[in-house]
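Report on the structure given below.
FYI, not all chains are in this one, though none of them got moved.
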Amino acid sequence: MKSQTEKYLRYIFNPLELFGTERTREILSVNPTVITERADAQKVVFTAYLYNQNSIEEKKEVPLSEALSLSTNGKILWINIDGLRKADVDRVGDRFGISPLLREDILAIGQRPKMDDIDDILFCVVNMLYFNEQKKSVDQEQISLVLGKNCVITFQDDPTRDVFDNLRNRLKLPTSKTRAKEADYLYYTLLDTIVDHYFIVMDKLGDLIEDLEEEIVRNPNKRVLAQINALRKEQIVLKRNIYPVREVIGNIIKSESDLLTDFNERYFKDVQDHVVQAIDLVENYRDMITGMQDLYISNVNLKMNEVMKVMAIVTCLLAPATVIGGVFGMNFDVIPLSGHHWGFWIAVGMMFIIPIWMLSIFKRRGWF
Amino acid sequence: MKSQTEKYLRYIFNPLELFGTERTREILSVNPTVITERADAQKVVFTAYLYNQNSIEEKKEVPLSEALSLSTNGKILWINIDGLRKADVDRVGDRFGISPLLREDILAIGQRPKMDDIDDILFCVVNMLYFNEQKKSVDQEQISLVLGKNCVITFQDDPTRDVFDNLRNRLKLPTSKTRAKEADYLYYTLLDTIVDHYFIVMDKLGDLIEDLEEEIVRNPNKRVLAQINALRKEQIVLKRNIYPVREVIGNIIKSESDLLTDFNERYFKDVQDHVVQAIDLVENYRDMITGMQDLYISNVNLKMNEVMKVMAIVTCLLAPATVIGGVFGMNFDVIPLSGHHWGFWIAVGMMFIIPIWMLSIFKRRGWF
Amino acid sequence: MKSQTEKYLRYIFNPLELFGTERTREILSVNPTVITERADAQKVVFTAYLYNQNSIEEKKEVPLSEALSLSTNGKILWINIDGLRKADVDRVGDRFGISPLLREDILAIGQRPKMDDIDDILFCVVNMLYFNEQKKSVDQEQISLVLGKNCVITFQDDPTRDVFDNLRNRLKLPTSKTRAKEADYLYYTLLDTIVDHYFIVMDKLGDLIEDLEEEIVRNPNKRVLAQINALRKEQIVLKRNIYPVREVIGNIIKSESDLLTDFNERYFKDVQDHVVQAIDLVENYRDMITGMQDLYISNVNLKMNEVMKVMAIVTCLLAPATVIGGVFGMNFDVIPLSGHHWGFWIAVGMMFIIPIWMLSIFKRRGWF
């Protein structure tokens, strides 16, 4: 096993290379079955909203017990949990009747987006995507969404990032459409927020692709090659996280759960449309990246071709001079022209005239 | 972030390269969810037609209120709106009962072609394609088509382009087939016009491909490479806009809306046939472009091969002369032939005979 | 726009290259929607057969009116029309009740093979394929086949080619199976003839591929490259014309038209089998052509590799001679061996021994 120090040293001298290979490790290390390895979060934040069209009650950073003690009572309850701890998940699960299988899914790491409908609970796991500006890579955060009778519970990995902030602000407005609707509309809004964020991430990657394409055209070097390679990996991450969401939403639409009002089906169809478009876009990225790879190789070949031509030209220019110089440099007693007054200049002249004549021939044959 | 000036300067010196990368940006920047960013159009033009087999009333560039006040009264009403403004869409929506979800679709940017059937309204969004002669690229304009009871409403992005002009002229003729039929026939004619235009755009791209192929065969240079790359991107644009239309038309045919007369199904099937053919053609384009890419690379390799052969020939011609020149140029006291009268000519003769003999060997072995 | 003269001149000097790009134009220029552009045929030939098991009446090159005046009267009528004129199609359509939509399909250019079943008429359009020996390309001719009650009408583009000739001769024999059967059996025989002809065309292309492969192995030059490229295009033409026929025949089998006797379904299934086999073969062609492309590139690389090795060998042979020649050519007062009687020969000897020794090393390391 390599020591950390060694890796660190290489990172200083060759940060680019390491970046790529580290990322490979992260992408390939997927094991959804080792549940126990998730360490309990250091910090967990509970937020609860209890609302109907007329009133809204906000409980920010309250203890879990307080959030759980809220009774829906005709109102809609949304509990958001940032940070995962087994004990908390179990308490929430007991309160709302979430099956142990689903609890495992909430706690598992590296889940494939999936949807489940067990015991009057509509459950789905999807991954929120963020663009990591520093590493130029796509980060993911697992989000579990639970829809119960008059309540929605959301579990997020990372308490430091606030995905639903914008949504919360809108919820507080009395005119908000969400306020006037059932819990399933809130559920739709949450999913919609997540899917819409995919486009923001892809937009950032689009910027990267554009910059990279400019770089390839101007200067196809090793750094560019490494970046193309890195982009391919991010495209794999996108694909892995976005493609299964189509099935997730499709299953929600097809599910005949009582938790979903018929009327709201059209909203989920709208999300579905966006997911399909996102998948199209991922395909476009793939085509673009393949195109860039080809462009890169072609450009490198073209550059090499030019260098080869320079060498060929120089070699051709050199040849007659070498021969003539060699000819008149031979130590024979009798050398023609050697005693001639203009002999030197005649020889030098031929050294220049012959290559020019050769070049003109080559040019006419289209070699240069 | 790069300044505009810097980009502009590069544009002057290297317009081709920039063209390609700018286009990448445009293609990848798809975000159907950010509705609010569409600025209201500067200029909006409303045109209304009220017709049946016997009479037709044309209202050109009237105020919206006048267009909306027209009562169908057994006749068929077609309102065409060039330029999108939220207020207008809402007024039209209120008058004809268009659902808010559909209104959002009309106003959204970068929509994937889709079809919806809500509240007795048959709705679809498709993209009209134009060939931009200057940029040699495919422009797109979003067109929303609404079919209601005895009325058709069309929304177009861009008031400066007139897609349906030809259709309007035909409509004014008393013998026009459209005049004798229901609103769904007009709806079909509009879709047909749009799909047929795809072929015109592809025809233009076909010309580009032909010219490019000639260029590749004659002179495979960097400009050609950039153009192949550009064509690939346009092919992506075509694919993105045309493929989903198959589903759109298919859904119209399958929809059991009362707005569609059974008899007219065959017309939509005809459009469907054309869309399938357009998709086939896009596939053919892809194959052609891949073929050109391969041809380009092969041709560059062949050219390099030729240059290498020239170098090899020259090197071989040079070698014996260099050796012989070196041999007789050495400063030894005793050099054979050095005192011989024909010594110089013997050496020079060998300089020519040996390479000719070498070439004949190489030729026989098929190297040149 | 390039002038015709310029194109013509290039054609003389470089016929091969032009061939390829012209063909690209033809393949990509598909527009099924511009119906009006088909010029009326210069010459139209009508042939009619009226037969049952006992008798057959042949009307060769009769006026259309005569052909249309024939009454089936229990017998089966086959009218074949070579050459398309709008007026004729309309007269035939009126007589046999062919829907205007189908008439448009008959007259349209560049149709995708399709099948339709309207108003007791079973209609299909397929393309007959011919191998153009001169251009080494696949020509296509649109054939429309109409099956009505006791009658079959066939429309062909080109009066100069006679696809069904062989079939006619067989029809005249009293023992012909077709004579003993219903009109749908004739319909099957016509389709079968067309599909069987696909294999003849592919056989010819197979010959081309074999010759080309030999050429690639022996001499991978620019001409070969152009031919591979040309073959790829013909493969696209094959694919475009043959693939949709599977659907056409499939739809005929699935259609529950009264015109088809249950018993004859098995014959159409037989045609279907052949179409599937033809599609398999087109796939094989694609694989073969891809294989040839790879072979070509590998072969060019191998050749280049060989040339490189020759250069490397010559360079290595040259190096010691150049150095030694340079060393003893220097004008120092004191040069070792310069006064030695065998000095010259020692130097020359080293010029030969050192490269031989170098070559033996390289050989042992497997470089040559």
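Per-chain residue numbering starts at 1, and chain names A, B and C are given in the order in which the chains are listed.
Keep this in mind: a residue touches a chain if its C-beta (ideal position, glycine included) is under 8 Å from a C-beta of that chain, and two chains touch if they have at least 3 such contacts.
Here the structure is a predicted model, which is why all the values come from computation and not from measurement.
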Oligomeric state of the whole complex, in copies, if 3 are shown: 5
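Methods note: only the chains that are shown with their structure count from here on.
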Co-neighbours of chain C and chain B - touch as defined: none
Chain A and chain B, separation of their C-alpha mean positions in angstrom: 26
Approximate Å spacing (C-alpha centroids) for the pair chain A, chain C: 43
Residues of chain B whose C-beta touches two or more other chains: 297, 301, 304, 308, 311, 315, 318, 322, 325-326, 329-331, 335
Complex contact set, residues of chain A against chain B: 192, 195-196, 199-200, 202-203, 205-207, 209-210, 213-214, 217-218, 266-267, 270, 273-274, 276-277, 280-281, 284-285, 287-288, 291, 294-295, 297-299, 301-302, 304-305, 308-309, 311-312, 315-316, 318-319, 322-323, 325-327, 329-336, 362, 367
List of chain C residues in touch with chain B within their complex: 17-18, 20-22, 24-25, 27-34, 101, 112, 114, 118, 221-222, 225-226, 229, 232-233, 236, 240, 293, 296-297, 300-301, 303-304, 306-308, 310-311, 314-315, 317-318, 321-322, 324-326, 328-331, 335, 337-341, 343-344, 347-348, 351
